[in-house]
Structures are given as C-alpha cells and as structure tokens.
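With one protein chain removed, the remaining protein chains of the complex are shown where they sit.
Read from first to last, the chains carry the letters A, B and C; within each, the first residue is number 1.
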Amino acid sequence: MMIELTDSPFDPGALLTAFSKGRRETGAIATFTGLARAEEGATNILELEAYPGFTEAEIGRIAEQARTRFGLHDLAILHRVGKIAPGEPIVFVATAAGHRRAAFEACDFLMDYLKSAAPFWKKEHGPAGERWVEPTERDHADRERWS
Amino acid sequence: MMIELTDSPFDPGALLTAFSKGRRETGAIATFTGLARAEEGATNILELEAYPGFTEAEIGRIAEQARTRFGLHDLAILHRVGKIAPGEPIVFVATAAGHRRAAFEACDFLMDYLKSAAPFWKKEHGPAGERWVEPTERDHADRERWS
Amino acid sequence: MARVLLFGPLRDVAGWRERQIDSPSLSALRALLTDEDAALGEALAGKGVQVAIDQALVRGEAALTAASEVAFLPPMSGG
Partner (left out) sequence: MARVLLFGPLRDVAGWRERQIDSPSLSALRALLTDEDAALGEALAGKGVQVAIDQALVRGEAALTAASEVAFLPPMSGG
C-alpha cells in the first residue's frame, strides 16, 4: 500500500505499469488521475500545501478503511504538493480488487475523500492574483454519499 | 478516440502515459484494467474470439454513446483477443472528462458493456478441459443499471 | 460463393470456421447447411444466434451475392 507526496511532476502511466505487474488473483484495477486544468486560457498555477507526515498518516487511515470496506488487494496514492502547472497530474489513485465493482467504488471513495477532506491547503495563482480555494458544495455532496 | 483489438500482451501503463499527455482542459482521467485471474492455482488460459471489424464497430457505437452521454473529452479502449495467460491484461479503458464523476461513470458504463454484451466469445482452458463462458447474472445486472 | 463465418461455440459444433458456399439467399444457405449437418442447422437456429451480412446485423431473410460475407454470431459473452 503506497501513500506518497511528491513535489515533482510524475507520469501516472509509470505508476500504473508498476501497480499492475505480477498480479495473479487481481481481476480489476481502477485508477484515477486528476490533472490541473488551464481553465480556458487563464494561466493558473495551483499550489498545494501539505503537512508532511501528518498528511500521509491521515490519508493512510482512510486508505485502510477503503481496503477493509471494499476488500481491496492493494492500493496506491501519489499526490503532488507545491506549484503545479496546467496539464500536470495532481493526484493518482489505483485500486486492485478481485472484481471491477469493488475496484471502481474504492477509487471513487478515495477520490471523494482526497478532494474534500484530506489535509491539503490549496491556492490558485491566476492573472487576478492569488486566492485560497475551499472544497466545492459538489465535493462535499460527493463525500456524503459514502456515510 | 482509440478502439483497438490486439493479440499480443500489452502494458496498461504505457497506454495511460500516452492518453494523459498534453491535456490542458481535462481535469479527470479514469481507467480500468481487467486482468486474467489465475483462479486459485488452476492454470486457466482464457481464449477470446472477436469478429475483426464488426467487433470494433460495435464497440465504437457504444463508445460514441458514452462520449455524448457523459460529455467525454476522449476515450481509449484496447481489448485482447486470442489466448491470455493469468496475470495478463485483457482490457484497458480510459476516459477523459472535465470532472471526475463523468470520467468514473463513463468508464464504469463502458466496462459493463464490454463485459456483458460486446461481440466476444470466451473460452476457458483449464485442467478439466475447455468450456465456453457466458456473462454472469452479475454482469447482466450491472449492465441494466444504465438503461 | 458467399463467405460463411462461424463464431464461438458454433465453430465447435460444425468443426469449421470459414467456408465458401454458393447460395442465393440466407434461407437457402440455412437449408443447405442443415441438410449437410443437422446439429449445425439446429445450433444456427438456436436462441440468441444473430446473423451479420457484410458486418451489419440482419433479421429474417436476405439475398446473398458471390461477394457476401455471412457471419453466424452466437450470444455474445463480452470480454
């Protein structure tokens, strides 16, 4: 179960290559990659702050919940911190399970947590200056689906 | 929109690398990889037959439905045919959308179609001989969710 | 000579996968195949077996030409 933060750009495909290798009883791997959007030409830079150690530990608690709840064989989470340019991956989540429903649902569940409640603080640097961003109503509603 | 069949093993990570590159307005990429399971030590070989041309065209019709229904930016489907050993990928689906709900749902929708109704005929070669496999009740029920 | 293709379990019933057969229509082709091999004829008429001519699904009767590709498709199992 890999849970890591990184301040460098990463290739989600390389992570999936590693994650999918050598599995004999896993029938299903779901992944999600979140990318920074250019937002129609505004040259936004996204800046994500974490609390190293604490952030991974909190994500690890939820990951353990997901593993039990969905009967996962394995999971991997890599999350960018620092400044992120449009088009760059922000987050990668992979889940491995016997069957596809569990893999999809666990991936969805983890993303809802990561987008709404994980210990990150998010700032947007745009043409009009910088502003701190809060989760959207939609993010909170998505998260509520699992409780 | 890539839709292909292949009779050789493939690396789902390499496909995700290519699929995720150079996107500026895509916020979300969901993928699913289906792997052949060893089924607890039975040395099963899975054999998939397609009707080349027809199979891709039928998958393409459903892919076009998915693109419209979920507002996808792009999608990719690669499906193995021929004999497949345990641990090898059978199918890879990737969906790109503005937001994660659409990407997840489209990927889920496409997999339900591919597993229950796409033009493939599936045979299992096991220690007890070979048998043709039909979709499970679960596969049909999953597919019903979208109608 | 139409090109006739069998898929999935039909191939195991017939013992062949592809043949060139001269026939003016789909019904004549079915009759010819049933005369030759009663088990195959029954399998071709089985529940859920579809027919594609030139890669498009057809229902009921259809004319065939020398250039036709006729595929008998048993229930599709998904991948």
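Some observations on this one:
One rule holds for everything that comes next: a residue touches a chain if its C-beta (ideal position, glycine included) is under 8 Å from a C-beta of that chain, and two chains touch if they have at least 3 such contacts.
Remember, it's a predicted structure, so these values are computed and weren't measured experimentally.
Although it is left out of the displayed model, the omitted chain contacts the following shown chains in the full complex: A. Of the listed residues A:Ile3, A:Ile29, A:Ala76 or A:Val91, the one in contact with the hidden chain in the full complex is A:Val91. Where chain A meets the missing chain, the touching residues are 34, 48-49, 51, 53-54, 57, 79-80, 90-91, 113-123, 132-135, 139.
One rule holds for everything that comes next: only the chains that are shown with their structure count from here on.
Relative to the centroid of all protein Cα atoms, the closest per-chain Cα centroid is that of B. Chain geometry summary: the mean Cα position of chain B and that of chain C are 27 Å apart.
Work out the mean CA point of chain A and of chain B, and you get 23 Å between them. Note: centroid distance chain A to chain C, computed from Cα atoms, is 50 Å. Shown for chain A are the residues in touch with two or more other chains, of which there are none.
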